[in-house]
Structures are given as structure tokens and as C-alpha cells.
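Every protein chain but one is kept in place in this view of the complex.
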Amino acid sequence: MAEMTATQLSAPAHDDHGHMSAEEHNENMKLGMWLYLASEIVIFSMMIVGYVLFRINEPDVVELAHSKLGVGLVTANTFVLLASSFFMVMGLRAMQQGNRQGMLRWIGATALGGAVFLAGQYIEYSELAHLGITLGYDIESQWQTFGMRFYAPTFFHGAHVFVGVLWALEVMRRGAKGRYDQNPIGIEMFGLYWHFVDVVWIMLFTLIYLV
Amino acid sequence: MATIAVPLGGGQSRQEIEAVRRPALSEYLRWSVDHKIIGVQYGVTSLLFFIIGGALAMGIRLELWTPELDFMVSGAAYNSLFTMHGTIMIFLFIIPMWAAYGNFVVPLQLGAKDMAFPWLNAFAFWLIPPAGVVMLLGYFVSPAEAGWTSYPPLSTLFSGDGQTLWALGAHLLGLSSILGSINFIVTILNMRPPEMTIWRMPLLCWAVLATSIIAVMATPFLAGALTLLLLDRMTGTTFFDASGGGDVLLWQNIFWFYSHPAVYIMVLPGMGVLSEVLSIHSRKPVFGYRMVGLSSMAIAIVGFTVWAHHMFTSLQPELRIPFMITTMIIAVPTGIKMFSWLGTIWGGKIRFTSAMLFALGFMSMFVIGGITGVMLAALPFDIHVHDTYFVVSHFHFVLFGGSVFAIYAALYHWFPKITGRMMDETLGRIHFVFTYLGFLITFFPMHIVGMLGMPRRVAVYDPAFTDFNRLISLAAFVLGFSTFIVLYNIARSYFHGPIAGANPWRALTLEWATTSPPPPTNFHDDPIPYEDPYGYGTKAATAYIEAIDMAFDRREAAPSGAD
Partner (left out) sequence: MANNYGNRPSISPTTIVVAAVYLLVSVVGINWFTTFIPGIFPPQASAESKSVDELFFILMIVGGIVFFLIQGMLLISVIAFRARGDDTSDGPTYHGNMVLEIVWTVIPSLVVVFLAVISFNVWSQNSAPKANVNMVNGASIPINVIGARYAWTHTYETGRLTPNGDAIIINSGANLHTYIGQNVDLSLQTQDVIHSYWVPAMRVKQDLLPGDPRQGGRPTELRFTPVRIEGVVYPAEYPIVCAELCGDGHGRMRGAVIVYEDEAQYLEQFFEPAIHAILNPPADPVLRGEVEIQNYICNSCHVLDSLGWTGLTGPPLNGIADRAGERVPGQSAEEYIANSIWNSGAFRVPGYDQQMAAFGPDVVDAANVMTPEQLYSIVAYLCTQGEQSDCDMENSVTAIPDAIMTVFAMEVDITFGMSDDAAVEDGTPDTGAVEEAAESNAQNDSA
């Protein structure tokens, strides 16, 4: 009896034996990326909460910072980053329509946007250093611990933008070789990441510069 | 007739089955994306660190032989001893050891060809050896001395460069844990065969899923805390320095928000192993399968709400009560598991294999850890025994009596699948007796010493506790010795153990429905799981097991229709 079951009801073999189908692969990539972003959210929220608590406890220092921090540069920077997110979407769409050159142009624009953002952040940091806002604690300084509360989240975000720019360049390199012609999932992954970095910045910008 | 299916019933020839060989040893020493290779890499690495951590524990017990400082050169040297013992056992032994079993077994149980992200899997593993080396490098500068909890300001303003290395190492291990867990979640959720609904999934997969969800959500807190610690140590920020506007309790809150869930990261996979082993070796379905699976999730969720019970002596008094209540609640899902296991073996046909002995040992020891856990949740009593040997005893009952016993059970249970050879059962039983008695006599008296007034982490103690400590040390040396029995057993069985065959335990889960060790692609065809992973005792189940035997081990005896 058992012998019969073994022979009669064995499983049919899949055609793509030993490999995942592209669809399965894409599903895995997306879920994995979301989980990764979830863990990133945790780290960012820790730093954001750290800043919010400081804001509540030391309103004077934050007032002072607001009066000294020019919001012009950083607003421009925010628009650059937002625009780069839009370029990103356009790049993915171009690839989905089979337009490889278009994709390369749009992703290139995205990388450029990220680079401009980083340059802006560098200029801003220099200005702040000039004002005496340092990362380390200085007992003499009027800024108290504003430096570390400010630099920690913004620098951590900047590092993410930097990684994003490198990633965009890698996407362009692979895209130029035709890697995404059949399956643009790689671009989509980068897109998820880039939008995440963008959303985090909007939160930081609102919390640190606006309210 | 019920729908019964076995994998590999068709297409694979006798030659192909016989051609399956154990991977060459050199395979294990280089980069590989095969989850089975990576699983063994994890396992052997963890075992090495287990030996190092165990040697450090022996050093601790040697120092505590007398109430004065004698074996170690200074109190600081002693502090580094238990700091490294704790860190190694938690971050470099138990957590990666579960990644070892998870890696080897989970894809097989799901009938998958590999993990969802093989490359990422290998990357996560290869973060571990360098992280361990970075931590141990501390011994060449000034080893970390602030305990595995590393409370600032002791770990920031008052310790040497070894502490920086410690934090860097822990950071890498955290990253490895996050990446590994993402891989597990995606694999378990996305790569099951169509026949295997979530309610037909083996309970080890449930446990690994719950564990991985905890790890993905909690480990980033550790990463954040360590980042701030490193900034404080290296760049002059004052996140944890009260004289610079920081707060020492910030560390404790973030650290325990990770580290309490980490306790469940360490014990939940063990609970999954227990469900497998108890059911298979007593030949009876898991009692209340759904509740066992769901209680893993309940533990994972409630586990996030209890962290501050580690801070009962430092937290503002009015905040202590809520954490007492949540901590007590977590006893309920744990109790469900315990009772379900009892229901599983009750009325079964228990085989006293080494794996089963360790699983039963887990139950009898873990229950003590559970009871003292509820005692520790009772705030007024905790105030008395907080940071004493009572706590040391409690968490060893959970992490040794729990996790390590389960690790041993899993070793005896899956070793045949991993190597193709059986472990020596006689040695296994001797190992169990030494471990069980050594463990009990080592850790049970610690409850009493703690209640009588001995704080933890001291090299110098009240001479009134000398006799207790000598008893504990003697038993600890026996416990340490017991490790050599299993190491010898592993080495001997690897070369000389009896051939295991595909399914030596006559189990129903899919990892047994392939050769031992499995071929590089795990299965020849897409396997079809049995409708109930633990449905022992039915004709259909017996037939499924028979069919596996027929397909792999007694093929020549099968009727001609077999091909």
C-alpha cells in the first residue's frame, strides 16, 4: 500500500528546477527591503525622539538655534531631494517602458540631486561650526548639547544619502549593461530606499527647522 | 485513499541518491551561498566560541573558590572575565547557534531549495568571525570590564579601549543578526510550497519566524545605543554623561528595550526545537498546535513591553508597577507552551533518545527559570534580589537550562541529517546525566546565596558564602567537563557513526524527506509536505514515512513500479 502511494502520488517536478521564478524573486526582494527599512525606521526614530526630548527640555537653546540657522539653504536642499525622488520615479517608469537611455538619464539626475544635497549639507555644517556648534560637549558653549542632538540625526541621514548616491551610480552601471531590461526590480529596490531617505528628511526638516 | 505524496518518488535514480556525498571540509572554510554549508559554518563557529566562553566561566568559578582575590590579578581582570563570558555566550554562541539550526533546517522544512537571499545569508555569517576577533582583541589593550550590559558611565568615562572594541564587535553582530533575520522572515513567509499553509508549518519555523520578527524590530535599538556609546567614547558627545546634559538611564532604557526581547531571541527557537523533538520522539502530534504557534507570537509581542523590569532599582518608583504587571503576564504564553508539551508527551510512546532526554531536561529546568521569573517580577521581592546571584541563577536556568539544553537536543536530533551519521546514543546519555546534574547543582544553590546577600559580579565576597561557592564551583567543573563528552561524540560520530539514512527518527517534516546529508539543491523534485507536520499515529502518516524509506533507503526492495 505504502509502496503504491510512493509511486503513484509523487510530486511533479517544476520546470524551473532549482531556481526561483522572477516573480518569486521580486516578491522576496520587496518584502526583504521593507523589513530592512523597518529596522532603519527604528534607528531614526530613536535619534528623532532624542532630539524631540531635547527640544522639550531646552526650548531656549532651540529658539536660539532657530534664530541663527538660515532656513533658506536647507529649504532649497529639501526641494532638491524631493525633485530627485521624482526623477527616481521617472527613471523606473522609463525602464518599465523599455527606454534604457531615458532610465539612465533620470537615475543620473537622481544621483546628481543627492550629490547637490550633500554639498548643501556640507556648507551648512561649515556655517554651524563657524557659529561654535560642535558635536562634542563644550561646557562653555551657549549651545549646550544642541550640537550632538542636531548632528547625530542629520549626519546619519546624510550618510544614507551618500550610500544612495553610490547605489544610484551602481544602478546606472548595471542598467547600462542591460541588467534591468527584463526585470527592473533592482531599480525598484533602489527607489524604495531613496523614497525612504526622502521621507525621513521631510520629518527631520519639519522637526528641526520648522517647528 | 488519502492524498499521500512523497518527494523524489519519481525522477531520481539510485545512482543519483548514492552520489550524494558530504561536502568536502574545504567547502566549509570558504565563501559559500549554500544554506547547509552556512548553517554548519555558523554551528562550528558558535561551538568554538562556546568553548572559549565556557573556559572563561571556569575561570570565574576558580576565582570564586575563595572569598578573596587570588586567581585573578585584580578585580578589573575578574570583571573582564565575566564581561567576556556573558558577551560571548549571548552574542557569539546562543544567537548564532540558532542561526545555524535555522539555516540548515528551516529551508529544508519548507521544502525550499535555499534561503530567499543566499548571498546575504553568507554575508551575515561572515560578519561573525571578524566581530568575535574584534571583541577578543580587547585582551591585547584593556578588555571590556563593564559587564555585558555595559552601563555608562562605567563603560564610557571609566573604561579603556577594549570597551570601544567591544562595542564595535557587538555592532557587527547586531548587523549580522538583522540581516539574517530579514532572510528568515522572507524565506518563511514567501517560500513555502503551495500545500503548506501557515497553519501547516512546522513549529520550528513558527518559532524562527517569531524570533526573526523580534530581531528585526529590536536589534536596531542595540545598534542605536551602541552608536551613541561609541560617539560618547570617541567624539566627546555626552549622550550618557550627566555632567554634560546626558542621561545614564537613557542607555538602560534603550539597551533593555533590545536586550529583554533578546532573551526571547535566545529561547524561542529552543521552544520550537522542543515542539519538534517531543512530538517526534514520543510519536504523538503536538498538543494544541495553533496555541503553541500563536504563543510564540504572543511572547514576541509582550516581550517588547517588559524591558524596564531590569531597572527596578533605578527607575522612578511610580513607573515600576506597570512593568511588574506586563512581566507577570508573559508567564501565561510561556505556561501555554509548557502545558502543551506535557500534553504532547502524555499518552505517547516515549523513546529515550539523547535528543528526547535533553528536551525533557529542558522542560524540567526551564520551569524553574519560569517560576523564578515570576518571583523576580514581583517588585518587592525583586528589590531584594536584584543584581544578586538569584538573578544569575534565574537567567542560567532560562538560558542554559532552556536554550543550551535545546541546542543539545537539536544537535542529537539533526546531526544525522547534517552529517549523514548517527551520534553515539550511549555517550549522549552519559553526556545528559553529567550536564543535568552538573547544571542543577551549579545553579540551584545560587538562588540561596543570592537571597542571603551575595551580589553578582564580585570577585571578593563575604566569607560566610565560601562553602556554597565551593559546591557551586565543583559542580561547575563537572558541567564544564560534560562539554568534552559531546565534543568527543561529535568528532567520533562524524567519522565512525552508523549511517543514518534519510529518516532515522521516522519523522513527517520535510527535512527528513531527502538524503542525509541533502544534495546541494536539497530536493530533486519539489517535495509535497504531509498534510499535518506532526500527524503521527495514522495510517496515512505511516505510509508517508514508509514511502520516504522506500524512496531513499530501501529502494532496491521496492516493487518494479517504483520508477
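Residue numbering begins at 1 within each chain, and the chains themselves are lettered A and B in the order written.
Quick note on the criterion: a residue touches a chain if its C-beta (ideal position, glycine included) is under 8 Å from a C-beta of that chain, and two chains touch if they have at least 3 such contacts.
All values derive from a computational prediction rather than experimental measurement.
Trainee: What are the shown chains in contact with the chain that isn't displayed?
Mentor: B
Trainee: Among B:W31, B:W346 or B:F481, which residue is in contact with the omitted chain in the full complex?
Mentor: Residue touching the absent chain, from the options given: B:W346.
Trainee: Going by the contact rule already stated, which one of B:G272, B:P285 or B:P504 would touch the omitted chain in the full complex?
Mentor: B:P285
Trainee: Of the residues B:L62, B:L137, B:L230 or B:I336, I need the one that contacts the missing chain.
Mentor: B:I336
Trainee: Using the touch definition up top, pick the residue from B:I37, B:L81 or B:A146 that touches the left-out chain.
Mentor: Final answer for the missing-chain contact: B:A146.
Trainee: Write the list of subunit B residues that the hidden chain touches.
Mentor: 69, 74-76, 79, 145-147, 151, 153-154, 157-158, 241-243, 245, 248-249, 282-285, 287-289, 291, 313-314, 317, 320-321, 324-325, 328-329, 331-332, 335-336, 338-340, 342-343, 345-352, 360, 363-364, 367-368, 370-372, 374-375, 377-381, 383-384, 386-388, 447-448, 451-453, 455-462, 535-539, 541-542
The definition used in the following text is that only the chains that are shown with their structure count from here on.
Trainee: Would you kindly tell me how far, in whole Å, the mean C-alpha position of subunit B lies from that of subunit A?
Mentor: Here subunit A and subunit B have centroids separated by 34 Å.
Trainee: With touch defined as at the start, can you tell me which subunit A residues reach subunit B in the complex?
Mentor: Residue positions touching the partner: 1-7, 9-14, 17-20, 24, 27-28, 31-32, 35-36, 38-40, 42-43, 46-47, 50, 135-137, 139, 144-145, 147-148, 152.
Trainee: Enumerate the contact residues on subunit B facing subunit A in the complex.
Mentor: Going through subunit B, the ones touching subunit A are 1, 3-11, 113, 116-117, 120, 178, 181-183, 185-186, 189-191, 216-217, 219-221, 223-224, 227-228, 231, 235-239, 241, 244-246, 250, 254, 521, 524-528, 542-544, 546-547, 550-551, 558-559, 561-563.
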